[in-house]
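Removed: one protein chain of the complex. Kept in place: all other protein chains.
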Amino acid sequence: MSRRADGRADDEMRPVRITRGFTDHPAGSVLVEFGQTRVMCTASVEEGVPRWRRGSGLGWLTAEYAMLPAATHTRSQRESVKGKVGGRTQEISRLIGRSLRACIDLAALGENTIALDCDVLQADGGTRTAAITGAYVALVDAVAFLNERGKLADPQPISCAIAAVSVGVVDGRVRLDLPYEEDSRAEVDMNVVATDAGPLVEIQGTGEGATFARPTLDKMLDLAALGTTRLFEAQREALDTPLRAAD
Amino acid sequence: MSRRADGRADDEMRPVRITRGFTDHPAGSVLVEFGQTRVMCTASVEEGVPRWRRGSGLGWLTAEYAMLPAATHTRSQRESVKGKVGGRTQEISRLIGRSLRACIDLAALGENTIALDCDVLQADGGTRTAAITGAYVALVDAVAFLNERGKLADPQPISCAIAAVSVGVVDGRVRLDLPYEEDSRAEVDMNVVATDAGPLVEIQGTGEGATFARPTLDKMLDLAALGTTRLFEAQREALDTPLRAAD
Amino acid sequence: MSRRADGRADDEMRPVRITRGFTDHPAGSVLVEFGQTRVMCTASVEEGVPRWRRGSGLGWLTAEYAMLPAATHTRSQRESVKGKVGGRTQEISRLIGRSLRACIDLAALGENTIALDCDVLQADGGTRTAAITGAYVALVDAVAFLNERGKLADPQPISCAIAAVSVGVVDGRVRLDLPYEEDSRAEVDMNVVATDAGPLVEIQGTGEGATFARPTLDKMLDLAALGTTRLFEAQREALDTPLRAAD
Amino acid sequence: MSRRADGRADDEMRPVRITRGFTDHPAGSVLVEFGQTRVMCTASVEEGVPRWRRGSGLGWLTAEYAMLPAATHTRSQRESVKGKVGGRTQEISRLIGRSLRACIDLAALGENTIALDCDVLQADGGTRTAAITGAYVALVDAVAFLNERGKLADPQPISCAIAAVSVGVVDGRVRLDLPYEEDSRAEVDMNVVATDAGPLVEIQGTGEGATFARPTLDKMLDLAALGTTRLFEAQREALDTPLRAAD
Amino acid sequence: MSRRADGRADDEMRPVRITRGFTDHPAGSVLVEFGQTRVMCTASVEEGVPRWRRGSGLGWLTAEYAMLPAATHTRSQRESVKGKVGGRTQEISRLIGRSLRACIDLAALGENTIALDCDVLQADGGTRTAAITGAYVALVDAVAFLNERGKLADPQPISCAIAAVSVGVVDGRVRLDLPYEEDSRAEVDMNVVATDAGPLVEIQGTGEGATFARPTLDKMLDLAALGTTRLFEAQREALDTPLRAAD
Partner (left out) sequence: MSRRADGRADDEMRPVRITRGFTDHPAGSVLVEFGQTRVMCTASVEEGVPRWRRGSGLGWLTAEYAMLPAATHTRSQRESVKGKVGGRTQEISRLIGRSLRACIDLAALGENTIALDCDVLQADGGTRTAAITGAYVALVDAVAFLNERGKLADPQPISCAIAAVSVGVVDGRVRLDLPYEEDSRAEVDMNVVATDAGPLVEIQGTGEGATFARPTLDKMLDLAALGTTRLFEAQREALDTPLRAAD
């Protein structure tokens, strides 16, 4: 099997690093790296819930994804300056929120909101899957923060781990965890969000000017399962390391 | 097998109607109905392409989806009045554009744009899949319009038909073509865009506060294939009927 | 007298069609057609009133007009995408609201709002006058809806019918109900909103790069009265037809 | 006949003052006062025309109306801070532009634009009619400015004078030039834009929760003609006075 | 010492005029002129305070600065039409608010807000310093207005006068109160806000493509003190003149 440009096998993840306690103010703060892709994921606790949920007694979890202007190879315009959030940004923000809501019992939070912020410091493909994977770790830290302060109705509101990975067809081969160089010319591109208990949370597969048959889909799902298994290990390792005390 | 609330079997589509020539001005104009869901799909031809594509000699295809305020059970606020397009709207617009770009050779258009507008007159679940299915028919009419005027480099730029359908898990059963009543309480919800040649263009599956295992995914894909087969027939029937001359 | 391009006499309306029950969700839903001009008019009932009216015990009626992008001969940009509602759109929305408020006793509604949405599916001149004429019928249906549910303080809150028509000077002749082909080159253009009891609700007359003398104004008002008489008949016919039961 | 609150007869205008050269930078700068209503009207000359008019060889005239926040009895929010221009503001801006375009041959300007700005310093009813009346004088000064610099293809591009006045029905009586106290409770409110050659440019009559019969309309038009005659005199007096040299 | 273009000495202010009662509706209304620079400053009293201050029992003072489109030598675009307030406008609005809050005990107002509006009718340099100087006088009148109505917890909530002046380095010389002609080519530009009790409220000094040494800074502060002394006199004279009764 021929190697990929970065020397990996088709079913191999890029090096994954997860750094907890990356900043000091939020209840959870994580830097997640999939190779050169680096995303700062924070989980902040805010009192209250959105208007449509008030009076329900239930909490809420929301997510916002954004790209710093210089994160990409060519500087992109700041969305605050444009005055609106682009379609891609909103789509990813919604995906992150939906994915993480799948693992938490929002009733345990009472009428409080956990806001996940995923800011891409450097982009090299797979920013949304890195964001989901890192946001899960920040969420665990925020839940621990709430638990220490006696703010949870149920001390174990998280039912499973969540991680995400990209797979795709590049040069006619099914490959795991695409960097920008592969992603930008992939024929098929799929993002898979999974739980460590096995089942899937979300799959989004797109033929980019191409189409894909069922057997290709099956192969992509197999590789994705390999990838998320590796990510669940990395999450566990990070969470098992004691968090350094704030300076 | 117990029947659904509207009397259908789990693997049965709602009645599908496709009306061409619904309005007179655009190059293609279609009313598509999946049961009570009704979407007006138009294809307009515009000179020029977006800035980033100028000078390429290639055409472009773009899509915009919108919901009329009174289309839903409870009136929703007009996005023009809010001053911004919501995340869901943008997400669906992008999906429609991506899906239809999979079937057309944009080089044949020269530097012209086909703008697909999918406006939901009445919503009862499955608006995005009806929109894709109807937009394909409007696109075929717009391509014929261009061809009659000698504007195409290749007279057959469309390589396959595109249709889309929703499937989901409701009350623990995998079901095809969910109306609002089922969609709003589905445990898993998936939209599948397919070609009449067999392969898939896009799949988007989401566990709504639930997760789903691989066998469920497989069963959903099987039902979706049944549904799109039915939709390709309806498209062909509509396209085989001569278009009434404009009054 | 020479005939107009579409064969009508100067004082003749285009064919008028009013279809009630056009969609199922809103309290009133009407498709109104003045020749090729087609407007979907809905009346939705919403709890509550705007902030400045709260605590008054009075209801409110508001209207929003919009043009679908492909309604015009050349596709126009979607205002939600532009991020703001244009001056013409706002002006017509305000006109529709003002016109319909002239026939209803808002005290009878209690603190509820009737929202009229007038979405132009196809534009061929006279969209605002068709919108007002159709919105009146949708309003009557919404009032009946409220009455059936015992929500009205006064069961007959509507005091008269409202209809509107355009008149203008084209090729030096005063003409009724201008289609786009005449409207776009009219020297004078006037919209008249009237009640079936006789008096006027609103007149807006504009010399488009020209001016007009009092006798011309008088003649235009005479023709407008002919036109609205015809429209009140069409409204009555539509309202006398039993509304089909929803499927 | 009983007098009005401010002592005027029903057919009497408030004191009208027109001050030319109110500020120094614009080509035309006028302060117009109808009683306590004060509007600063400027005419600025800008190179070029809007995109849709480029290459036509024709000039353009545009107008913007605005209310200073403290102009009204109760401070109103600044539209720049709200981030959008309200419907009323846009409607009046469009009316002013349309009205003044009726008196000028835009071909004489070449591809240049005259921008009229009408900023209300103090509002006491009739701000739009005062604005039109004052903007005409500023326009004459701007045209003279262009003529002195040899910028006009035709040295006399203005064909007639333009003035506007409000009339209405208050306490059952037809009255001329309504101040805020009358305007806010008028049953019918009409604005008439006229030329000094006799014919009308625009009429906008609205029953505010009331309706009006043809004889009332005729009476309002008669009073308006009295009012504009008085305004044309005031414009001529102002224009006959030599403009003070800039300090 | 060589004279400046307008004949002044380097340490001489332009003629200063302060006209109270410029308009009738706001609690305080002042026209302030520094030579050709003219700013209308109003102080309006509004019930309530911003959300973040509610329940504090304290009042608030806010300011908004704006430039009329034709105030400058070349017409500038209206910020309401652009849909956003520019950085320079916001910066000056914030400066005016901060400066005036330095002289007033907000506790005396109860939960009420004083809104200062500074609208530049004509700009010839120094608009922000004229605005601060005039806004102080409007504020004094608004406080008197509140006091007459028994609305103040403390009848003397103003502790000192506030005025502001610009200084700069032009042609290598330190000069006071720069008009546009000097300001636009100044090497260093500084605005100083001071109290009549001596101390400073705010200084903002900027090298415009140049830098400045400490002795230059000292010299600029000395000239600024001369200027504000003159402005405090002009404020006192204006406030000592009885306000004309409203017509």
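Per-chain numbering from 1; labels A, B, C, D and E assigned in written order.
By our rule, a residue touches a chain if its C-beta (ideal position, glycine included) is under 8 Å from a C-beta of that chain, and two chains touch if they have at least 3 such contacts.
Please read these numbers as outputs of a predicted model, since none were measured by experiment.
Chemist: Going by the touch rule at the top, give the shown chains the omitted chain contacts.
Modeler: A, E
Chemist: Of the residues A:11, A:105 or A:119, which one touches the chain left out of the display?
Modeler: Within the whole complex, the residue contacting the unshown chain is A:119.
Chemist: For chain A, which positions touch the chain that isn't shown here?
Modeler: Per the touch rule, chain A residues meeting the hidden chain are 23-26, 29, 36, 38, 40, 42, 44, 46, 64, 66, 68-73, 75, 78-85, 89, 115, 117, 119, 121-122, 247.
Chemist: Determine and list the chain E residues touching the chain excluded from the picture.
Modeler: Touching the chain left out of view, chain E contributes residues 84-88, 90-91, 93-94, 98, 101-102, 195, 197-207, 209-214, 217, 221.
As a working rule, only the chains that are shown with their structure count from here on.
Chemist: After chain B is dropped from the contact network, which chains belong to the same connected group?
Modeler: Leave chain B aside; others group as A | C, D, E.
Chemist: Would you mind reporting the rotation angle for the C-alpha fit of chain A onto chain D, rounded to the nearest 5 degrees?
Modeler: Nearest-5 rotation angle for the superposition: 180 degrees.
Chemist: Taking each chain's centre as the mean of its CA atoms, which one is most distant from chain A?
Modeler: The most remote chain is D.
Chemist: Counting contact pairs by residue number and requiring over half to coincide, which of B-C, C-D or A-B is equivalent to D-E?
Modeler: Selected from B-C, C-D or A-B as the counterpart of D-E: B-C.
Chemist: Approximately how many whole Å separate the CA-defined centres of chain C and chain E?
Modeler: The computed centroid separation for chain C versus chain E comes out at 51 Å.
Chemist: Counting only residues that touch at least two other chains, what does the list for chain E look like?
Modeler: 83-84
Chemist: Using the definition of touching given at the top, classify the network of chains in this structure as line, ring, star, complete or other.
Modeler: Topology of the interface graph: linear, an open chain of contacts.
Chemist: Once the touch criterion is applied, which pairs of chains come out as touching?
Modeler: Applying the touch rule to all chain pairs gives A-B, B-C, C-D, D-E.
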